[in-house]
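Shown next, in structure tokens, is the structure this report addresses.
For this depiction, one protein chain was excluded, whereas all remaining protein chains were kept in their positions.
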Amino acid sequence: MATLHTVNKSPFQNQTLISCLGHTKAGDAVLMFEDGVYGATKGTALSDAVAGLGADVKLYALGPDLAARGIDAGRLADGITLIDYDGFVDLVAENDRTQNWL
Amino acid sequence: MATLHTVNKSPFQNQTLISCLGHTKAGDAVLMFEDGVYGATKGTALSDAVAGLGADVKLYALGPDLAARGIDAGRLADGITLIDYDGFVDLVAENDRTQNWL
Amino acid sequence: MSEIIKKFLYVNRKAPYGTIYAQESLEVVLIGAAFDQDVSVAFLDDGVFQLTKGQDTTAAGLKNFSPTFRALGDYEVTKLYVEQESLDERGLTLDDLQDIQYEDEDDDYAEKPSIIVVSRAEMADVMADQDVILSF
Amino acid sequence: MSEIIKKFLYVNRKAPYGTIYAQESLEVVLIGAAFDQDVSVAFLDDGVFQLTKGQDTTAAGLKNFSPTFRALGDYEVTKLYVEQESLDERGLTLDDLQDIQYEDEDDDYAEKPSIIVVSRAEMADVMADQDVILSF
Amino acid sequence: MKFGIVVSEGPYTHQASDSAYNFVKAALAKGHEIARVFFYHDGVNVGTRLSIPPQDDRQIQKQWTALAAEHKLDLVICIAAAQRRGLLDENEATRQGKDANNIAEGFRISGLGQLIEMGIQCDRTITFGD
Partner (left out) sequence: MKFGIVVSEGPYTHQASDSAYNFVKAALAKGHEIARVFFYHDGVNVGTRLSIPPQDDRQIQKQWTALAAEHKLDLVICIAAAQRRGLLDENEATRQGKDANNIAEGFRISGLGQLIEMGIQCDRTITFGD
């Protein structure tokens, strides 16, 4: 009985990613997309916080939104899985519910 | 040659107030209005940061927006001046320019 | 209206008035009440500001929708989960919120509080126990 | 078109694509260039993301407006202030940004960089030196 | 699996309607059913036929209208949110004494109950917003 959480806002501007990660349960999935993909990069002021809070969840980032923003796969933080819209659809189907953090 | 800065977002959700206060000059004025008025209250997780960063600027909060949100004057942090729209207009006129932090 | 009973959670994380989400969320909750589902409403992060008492929108020229929260009990929406940590961070206590009650028909219509203060961990449990989550 | 010359600053603090502000800000800068004012453009906070190179919006189905930044020099918009602290917090360096240049007509049309990296304190100085500040 | 989609921000201003469109296309391609797309908040503005985007940009309303025609999608615009924002069909315009309407082909205006019904009937409900 796991949940897919989605986050679409930049964590540098908005507290939503931090709040989301504070409300996940072990085994949940968190997808970062739209401006949320900035939370998936390494070497930032927030990388450690994201890695720490997201320790027992699976973290994903949406490839098309990374590409739009010029973030290549080499800048993704460890433990982040890159997916496309097919993968997004699969995540929704595989998890029991979706919680969209707006 | 002073600037009036306006902030209209809740500092608990959004980094804008912190960024604004990091870019003010001594003698500037900062007006918190709309959801920005939450930054003017005392006893919060952010009160110390606002008081520290805003030390050499004049801090204002818009009364009508405080009232709409049920914040009575007793909850305002020290050093915050309560104004209405007339006072808002005066601040714009008295300062050399207005920078709206959106 | 429906034979399926699902657990619906409406999640409120935004302050009122600066944006319309709080008000239009409440409109969904009211309409949704007619569908006889198992309804809960969550208030966390800036969403806790929606429930503060003493809101007076006259000078700002806005519509004050906060009295509607007190009518939720009449619509059998009686589980309003409010996160303690969100209150603490914002310098709020339960006393700063409206007193929202409902009449418990299973207990001789005794008046009971609709607001249930929960910890962040308990809020996560509430969220993980739903069928449908609508966020505003 | 005007005999008054004012200092105009366009402030960009938001990331591209998630919202339209970055794109519609650029449209204002382009139109504003026709008015022969003293124009500067500031990129700070998430606004620095607007200038990253390698943006490819094909799979997301959006319009890629990032090449337009390289055309700003042709419109005599040559002062693009980028805040160092904003880059640092986001794990970016100048190498991650597009190479934006202009031809300096006062220096035999030599190609010069339009991006000026400044500290937060210097950005505050730039802001305090303006007549009109438009924020996006 | 049966999906219900909520779009709660306007076109171009936010990426929400683009993301929803890409998601719906991918879900359909995988054989899932899209039971309904419900437009709420500023999302109702996706359904105006009067928008004229730049020719070199995507045509968001036309994309949805075409996808709806191809896959018989039920695109529902919330009436309460639409009235506030000036999005009307011919019936509403007549009823409210307005001299014009602006809804695009493939969209219909209905009540918030359609959102709740969608949540009840679908296996998954996903919101694209801000």
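The chains carry the letters A, B, C, D and E, assigned in the order they are written, with residues numbered from 1 in each.
What we mean here is this: a contact is a pair of C-beta atoms (placed from the backbone, for glycine too) under 8 Å apart; a residue touches a chain by one contact, two chains touch by 3 or more.
Model, not experiment: these values are computed from the prediction.
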item	value
Chains in view that touch the one left out, judged over the entire complex	B, C, D, E
Touch residues of chain E, complete complex, unshown partner	10-13, 41-42, 45, 48-54, 83-88, 93, 96, 98, 100-102
Positions on chain B contacted by the hidden chain, ascending	6, 8-9, 33-35, 64, 84-86, 88-90, 92-93, 97-98, 100, 102
Touching residues (missing chain, whole complex) on chain C	17-20, 60-63
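By definition in this document, only the chains that are shown with their structure count from here on.
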item	value
Set of chains adjacent to chain B and to chain C	A
Centroid comparison with chain D (C-alpha atoms), farthest chain	C
Chain closest to the assembly centre - both centres taken as Cα means	A
Pair with more cross-chain C-beta pairs in contact, given D-E and C-E	C-E
Approximate Å spacing (C-alpha centroids) for the pair chain C, chain D	43
Separation of mean Cα positions, chain E and chain A [Å, integer]	26
Whole-Å separation of chain centres (CA-atom averages), chain A against chain D	29
Residues of chain A whose C-beta touches two or more other chains	8-9, 12-13, 15-16, 34-35, 64, 84, 97-98, 100, 102
Chain D residues counted as touching two or more neighbouring chains	13, 17-19, 45, 60-62
